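One chain of protein is taken out of this complex; the other chains stay put.
Chain lettering (A and B) follows the sequence in which the chains are written, and residue indices restart at 1 in each chain.
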Amino acid sequence: MKRVNFCFSTKLTFDDYVHDHSFALRIIPPQAESQNILSCSLNITPYASVRQTVDAFGNNVTAGYLKDDHRFLDFELKGSAEVDCTKYRTDYMPCYLYPSEYTIPDEALKEFYRDHQGDCNATARDRAAYFSELLSQIIVYQKGVTDTATTAAQAFALKMGVCQDFSHILIALLRMDGIACRYIAGLAFCDGETHSWVEYWTGEHWEGIDPANNCPVSDDYLVISQGRDFRDCAIDRGVMYGNYSRQLQLVRSVLS
Amino acid sequence: MGTISLEHSDRLYWLGRYTERVYTTLKALGRLYDKMLDSEHGYAEYLGFFGLTDTYADDHAFFHSFLFDAGNPNSAAYSLERAYDNGIVLREEISTASLSFLQMAKDTLIKAENSGNIRLSLLPLEDILYAFWGCLNEHIYDDEIRNIIYIGKTVERLDLYMRMKYPFSDVEKEFTRLLKNLSRVPRSTPFRYRTKALSVLVETLGTQEDYERGVKEALYNLSRLFEREEAIG
Partner (left out) sequence: MTQNQFTKAVGNAGEINDLLRRYGVKFGIYKNGVFNEQFFPFDPIPRVITARDFARIEKGLIQRVDALNAFLYDIYHDKNIVKDGIVPDDFIYISKGYLAQCEGITPKNRIYSHISGIDLVQAKDGEWFILEDNLRIPSGASYPLIARELTRIAAPQAFEENAVVDNRDYAQMLKETMEYANCGGIRAILTPGRYNAAYFEHSYLAEHTDSVLVQNDELFVEDNILYHRTYSGGKTRIGVLYRRIADEYLDPLTFLPESLIGIPNLMEAYRSGNVGIINAPGNGVADDKGIYYFVPKMIRYYLSEEPILKNAPTYLPFYEEDMKYVMDNLERLVIKDVAEAGGYGVVFGSELSKERLEEFRNTIIAEPRRFIAQEVIDFLDLPIIDNGETVMRKADLRAFVLSGKTTKVWASGLTRFSRNPDSFVVNSSQGGGFKDTWVLSR
């Protein structure tokens, strides 16, 4: 068990005024067996009236609407939590066993899976570790070659990507292997942006593995949201009106 | 229901404008046709009203274009299509019954194109338009909705009367009618300033430079009156 402080902020700026701006944030970490949220505050500037709900995947959703003209929108999240990776979450959903939008395997991924599936016979944990190890050997961590819309199949073809891509590929492989797994967006010590990793279902509970770093998760990982793939976990989604080109600036996240 | 979106308020306004344009166009062309029966009178003046040049082979081609050519933006057919386009998205406000008159008007116009006596076969079209207006009155119980249509209708009439150099007394009458319509708009709504329709109206009244001097002055006075009403209200 470890006590951590977290801080995460997003600044959206626009090059022209926007209005009638609806947004949905998945930014408030869930209270769970493995993480006890001690304090948490979310500041939105300019002021927007918001409502909290919990979505189908158990994510805290902050929904808001800004009617008047504005040129920026800032979200700042601060808080502290006790993280204990020896305790596990148990919120299972059957959809985690089936391919999702970003994790549908193409022929190359299927073939890769067929070629390597037989090499290990063991528990879900062993299988996840095995596939993660395989990925670490053939996929290179490389920023800038993929984006948030890149699918598992596309990243696998490139043999390059960032944490999101590692997660998607691992999810595609585990699901072909008959192991339910889910995408996690969260904060970790290792980098200054949001991180992503994977949770697989052992049959009783969820356990985490970080394929980008090829290691099991530790008390240094704070879950913000989860879902079938990145699409269910986007930190912020928004729709607005105006003549603008949207600029998204992620300000460093800190876990300390 | 008591809830009208900006989109629908504009549609209502343009429904008023285009149906009126069909009606006034038919009337004006009818009168012109009548004049041309027993004089050397031509259609050049009519084209002049709209700043158009003569590209028509003969009288027949002129009338045909201004009645039936949906590609001519000053024709009855074009205006009727636009009226229908606006009406079709307003069914729940104006009723299926009212809409049916627009469909009938379209069908009647198409039928008239191939008839031996066009003026005679267009008479029912006038009746249908009267029935359309009557039907609107019967079916709309929300005064706000009716009023927006009527503002459009009156603005169109005013615009065409001025273009077509109707006698000042007629123009003045329509202006007064418009003022009445506008003053029916609930005070609490920023309608007068916000909708596209109203800015078009203000523009129309302010930028016509080809009026006779007398009309210009009268309109100036009337617009002053309008301003005063605004200030008092």
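Everything below uses one rule, namely that a residue touches a chain if its C-beta (ideal position, glycine included) is under 8 Å from a C-beta of that chain, and two chains touch if they have at least 3 such contacts.
Since we're looking at a predicted model, the values are computed, not measured.
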Displayed chains contacting the withheld chain: A, B
Given A:70, A:89, A:195 or A:228, the one touching the chain that is not displayed: A:228
Which residue of A:13, A:31 or A:49 touches the chain not shown here: A:49
On chain A, residues whose C-beta touches the chain left out of the figure: 20, 22-24, 49, 51, 53, 55-57, 61, 63, 65, 67, 93-95, 97-98, 228, 232, 237-239
Chain B residues touching the omitted chain (full complex): 1-10, 88-89, 91-92, 95-96, 99-100, 103-104, 107, 186, 188-191, 194-195
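The rule we apply is simple: only the chains that are shown with their structure count from here on.
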Centre-of-Cα separation between chain B and chain A, whole angstrom: 59
